[in-house]
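Apart from one protein chain that is not included, each protein chain of the complex appears where it belongs.
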Amino acid sequence: MAIVVKCFASLREQLGVSEKSLDCVGGQTISDVWYAITSDPPPGNLLCACNLEYVDFDHLVKDGDEVAFFPPVTGG
Amino acid sequence: MAIVVKCFASLREQLGVSEKSLDCVGGQTISDVWYAITSDPPPGNLLCACNLEYVDFDHLVKDGDEVAFFPPVTGG
Amino acid sequence: MTVEIRPEDYDPWVELSRYQARSDRLQPGAFGACASFVGTMRDFSEGDNVSSMTLEYYPGMTEKQLNDLVEGAIANHELIDALILHRVGEVRPGDAIVLVATWSAHRKASFDACRLIMEHLKSQAPFWKKEQLSDSERWVESNTSG
Partner (left out) sequence: MTVEIRPEDYDPWVELSRYQARSDRLQPGAFGACASFVGTMRDFSEGDNVSSMTLEYYPGMTEKQLNDLVEGAIANHELIDALILHRVGEVRPGDAIVLVATWSAHRKASFDACRLIMEHLKSQAPFWKKEQLSDSERWVESNTSG
């Protein structure tokens, strides 16, 4: 199994990552997932989701999870 | 000249007055106009208007004014 | 801005759409927000079925009060435009009674103004409702608080 990582909007363009699959090694946090796709420090206003819900950077991920990173939302 | 008095809604029905013309004798207040059309004391929630604007019971009326009495409004 | 007293049934969304399309103030791209409110007649009031309702108003004063309301809202809320349409006469359950719509650049102004206009309309505009029940009729005595 694996973790799917998605990036959106300006972050997708900056990182050059739209969707990526990562091996799940167990005990990983959202922070670990971030540093698996880039060595850049996370922007201060970064938003993170796991399985379509907002989560914090220390949230633990598990096999099959969908993790997403994106900038502040600007809908409506 | 004269003062026109109008009553609306439940008050129109209770007093049996829709529109009435009164002689203007000078120095009359809205209260005087009220007692010129009925001897009943004014209801506590009575609203009064003079020339299409809300006024108090001690407002002075003058020749040609249109005075109106009505219960609390219930539009919308 | 427009204020209208309407003695016939109307479709509030058709009126809104038409107004927005024809108002000089509402060129496409010139506004970003439109808040609106539609008050509709219910078939139920204070525990009783209501078959119809008569809406009385004070010709002259009602229009003046509504115009003052809209002008005040435009002056105080950075509104681009506003519309009030109010039904009078015989009204049936499901009929629209009041339509208030406000347009602005950003949402705060239109939300604030739409609600304020409705609250002031409810407390100040001279309209009175008389409900027809199955075998009697009664004047509505006061509006619910907003």
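For clarity, chains are labelled A, B and C in written order, and residue numbers in each chain start from 1.
As a convention for this text, a residue touches a chain if its C-beta (ideal position, glycine included) is under 8 Å from a C-beta of that chain, and two chains touch if they have at least 3 such contacts.
Bear in mind that the values here come from a model prediction, so they are computed numbers and not experimental data.
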**Study point:** Touch partners, limited to displayed chains, of the chain removed from view
**Key:** A, C
Exercise for review: Would you write out the residues of chain C that touch the absent chain, in ascending order?
Suggested key: 11, 13-14, 16-17, 20, 28-44, 93-94, 105-108, 110-111, 114-115, 118, 144-146
Check your understanding: Touching the missing chain, which residues of chain A?
Key -> 6, 8-10, 47, 49, 52-54, 68, 70-76
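Going forward, only the chains that are shown with their structure count from here on.
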Exercise for review: Starting from the mean Cα coordinates of chain A and chain B, work out the distance between those two points in Å.
Suggested key: 71
Review point. If you average the CA atoms of chain B and of chain C, how many Å lie between those two points?
Key: 26
**Study point:** Residues of chain C whose C-beta touches two or more other chains
**Key:** none
Review point. Got the chain A residues that touch at least 2 other chains?
Key: none
